[in-house]
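Here the complex is missing a single protein chain, while all its other protein chains stay put.
Now for chain A:
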Amino acid sequence: MSARLSVEDLAFGYGGRVVGAGVGFAVAAGEVLCLLGPNGGGKTTLFKTLLGLLPPRGGRVHVDGEDTAGWSPRRRALAFGYVPQAGAGQFPFTVREMVLMGRTAHRGAFSAPAASDHAAAEAALERLGIGHLAERDWLRISGGERQMALIARALAQAPRVLVLDEPTASLDFGNQVRVLEQVRRLADGEGGEGLTVVFSTHHPEQAFAIADRVALLHGGRLARFGTPEAVITAAMMREVYGTEVEVVAVGADGMRVCLPVGLKRRG
């Protein structure tokens, strides 16, 4: 399988600061890549550089073999869908209007959304099971609903690569599971070709649950890249997070989780 998204020797940073360098990996269509790493490790900066929101300090980003350097925002938006960490919004748009904004790159700068745009927005709402929220005020829905709506917006964009920056941060347990299920479903595709999904998280068990590949970012370097089982080991967690964990398989199908040894109940 050829790579949908491939990153070569990427260096990234903001302002005058280089945050990371030498990052390279490749992800195929239908695969989920989980980006793990400590706070301040450069995950968000890496994402913004991937998306072209920050200029790369070196290296290349390819989508389906095409170099993205010099792409216009519009062309990038047709390739990448972005679900930001804190979905901004100061104004009381309806959820439908918000999702419809995902179609921006599909129409001319001056033109109104066409019937196909409305249809795509509806389809995205339905696919995420939030059709009932369409008329709700963006500022008056819950964090979980907003996260689903932001994913719907990125989906309406009809991208090839979906980038989610800590999609489960600040969600309750149930919503975290629902968002992860959706992410996996989008990568698997429904009949058609699946999306390539890249997401960041602080929870290694999310990588075990839905990721095909894990990139462990430490101090701006790619400490390890591979399958979750190969990357998330007790030794690696100790090296990157500085904490003792035990990786254990639980449940009927043996899903792995990281148990922090220091927090184990004694006695």
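Here is the rule we use: contacts are C-beta pairs under 8 Å (C-beta built on N, C-alpha and C of every residue); 3 or more make two chains touch, one makes a residue touch a chain; residues count from 1.
Quick note on the criterion: contacts and distances are computed from a predicted model.
J.: Between "Heme lyase CcmF/NrfE family subunit", "Aldehyde dehydrogenase family protein", "Iron complex transport system permease protein" or "Glycolate oxidase", which matches the UniProt record of the unshown chain?
T.: Result for the unshown chain: "Iron complex transport system permease protein".
J.: With respect to the chain omitted from the figure, which of A:26, A:53, A:123 or A:141 is a touching residue?
T.: From the options A:26, A:53, A:123 or A:141, the contact with the absent chain belongs to A:53.
J.: Given that one chain is not shown, which residue among A:69, A:119, A:139 or A:230 touches it?
T.: The missing chain is touched by A:139.
J.: From the listed residues A:101, A:119 or A:255, report the one that touches the chain absent from this view.
T.: A:101
J.: Among A:89, A:129, A:226 or A:260, choose the residue that contacts the chain missing from this document, as touch is defined above.
T.: In the full complex, the listed residue that touches the missing chain is A:89.
J.: In the full complex, which residues of chain A touch the absent chain?
T.: 14-16, 48, 51-53, 72-78, 80, 82, 84, 87-94, 97, 101-102, 104-105, 107, 109-113, 137, 139, 157
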